[in-house]
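Heads up, one of the protein chains got dropped from this complex, but the rest are sitting where they should.
Take a look at subunit A:
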Amino acid sequence: MRRSPRDTAISARRISRRGLILGGAQLAFMGVLGARMRKMQVEEADAFRLLADENRINIRLIPPARGQIFDRNGVVIADNEPSYRIVMVREDVPDVEAMLDTLSGILPLSDEDRERALKASRATPLLPVTIVDRVTWDDVSRVAVNAPALPGVAPEVGLSRIYPLGPEFAHVAGYVGPVSDRDLARYEDPPPLLRIPRFQVGKVGVEAQLESVLRGVAGTKRVEVNNTGRVMRELDRTEGTPGADLQLTVDHQLQSYVQARLGEESASAVVIDCETGDLLAIASSPTYDPNKFVEGISVADYGALRDNDRRPLASKTVQDTYPPGSTFKMATLLAGLEAGLVGPNDTVKCNGFLEISGRKFHCWKRAGHGNVDLERSLKESCDVYYYDLALKVGIERITAMARRLGLGERHGVPMSAESAGVAPTREWKRSRFGKDWVIGDSVNASIGQGFVATTPLQLAVMTARIATGRAVSPRLVKTVDGAEQPTGAGAPLDLNENHLRLVRKAMYAVSNDRRGTAYGSRVIADGLRIAGKTGTSQVRNITAEERRRGVTRNEDLPWERRDHALFVNYAPADAPKIAVSVVVEHGGGGSTSAAPIARDITLQALYGEDPPLDAYPTKDREKIRRQQAELKKLRRDSERPGSGNRA
């Protein structure tokens, strides 16, 4: 068909008009698109750039290496070792179950590990998941060799704490562990470092007390991640500061000996340097292996430690308080001497008891000591002499003297749960028990019973102060990051030197006079003789019922009701270098169970090794020889370096 030219013209015009409208509309819309681009890319570009960076840049913390802990001779007590673990990146693992099957053919994989890995991979699909922790280098190599069969699985290395000396320093250095909710609760605003998976913090002992020194400062690195959170590259990093190294005052040889010597007794011993207050050994037994806690102790192992009635977890040297018993008599005596209420030649007649306001206070020696002067009172530990003295001196002066000698106060040793102990006063009793002080309380306190409570550390400090006449205070940390810490030499105590000399002479007699209570544990090597004092603190009185049944001696009682045995001494007697305190819980008498241990420790400390047998009295030498051999074997056996890795 044909169409008239007019027709065509109309049609062309219409198309022109509508085509132009359409073209205009299209160009207008492109203008909108362009404006939108300009708004987003020019005006809001910075905001979008920020969002893009937020997308891709993650700030990760670099955990600082924890400071090491050394003994006074530079032997490592707490170290960091590389710890290997096998991780998987979920997005790269095609089939987790199959991968775990393959992996279990390569390294030991417990059902527990499997479960945990499966659970974790479901919970955090974007982050690397630890499959097994603390694998050996061999396992790492095997995984590396089998890498093609294990896509998405890789070994990772981190630092973990290890205590090469194992149980010897468990109570001093303590241990670290993974951050717990309780650790976080201690901070108002927990440092982000603590959120690093598997970060370790001090839980107990020096590790906990000096956490801030040992921890160091975290570094940061900025990494670029992809949409699945995987790290593509590191953009930059700011190195942190590793924690400061600590050097303790403890001598690991001596500590090891002391620990072995205490054995499985529930006991504790402190060796303090009289000059500087350095704690050369501070041991509590039984002990435990801190490495087990770092690795995550099993419920069974922990239960065994917790339920043991000898309390291996307690740092008995600083945390437990005991009535000091007769070791307190020096304080009472010095209080009397300083008050001028007693002289060296004043005597008291001991009939085996003293009756005060109708109540009989017994001497440990029921038959009585007869006439007792100052030296004899300490040497033979006559109680009646001190009862009498207490009546004259009064509790205020006794307590004041105890405080001056370092009892009843904390010494700030960075170990866990240091106790202050009790040097009782009238006000203390009233506020604590709501009762008035009675004379009997003073009488009991005079011989270190009743309300008096001291830690083994305090007893060692007291002995050092008597030996030097200065306010020696204990020091556990020798250097921090190489900087020597102030010593505990202390100022003079301002006690009359003549009075101190009288007390020291009496203490010498305790260990060296034929009638002294510790004569059996004397040292005969010239220049190394010791001056000490025995103590026996009652856990509980023997009841009238038991007395009727014929139980009169301590040994007849069950273990947990026997008396604590204590001994304090300093040595050498003529030029004191060290002071020692030993407490054996439920050990019976101080002279029989604590004094021999203290003597062995003293000689070991003074010689720096096993002392020659002729330092001992002839009749003891055979026994000592056997004991030395036994301990040597014991210590050699325990000298295997602890291993944090899985066997």
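FYI, a contact is a pair of C-beta atoms (placed from the backbone, for glycine too) under 8 Å apart; a residue touches a chain by one contact, two chains touch by 3 or more; residues count from 1.
Note that contacts and distances are computed from a predicted model.
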Chain left out of the displayed complex - its UniProt protein name, from "Nitrile hydratase subunit alpha", "Peptidoglycan glycosyltransferase MrdB", "1,2-phenylacetyl-CoA epoxidase subunit PaaC" or "4Fe-4S ferredoxin-type domain-containing protein": "Peptidoglycan glycosyltransferase MrdB"
Candidates A:15, A:417 or A:613 - the one touching the absent chain: A:15
Candidate in contact with the missing chain, chosen from A:73, A:110, A:226 or A:298: A:226
Touching residues (missing chain, whole complex) on subunit A: 1-3, 7-8, 10-12, 14-16, 18-20, 22-23, 26-27, 29-30, 33-34, 36-38, 40-42, 44-49, 51-53, 55-56, 224-228, 232
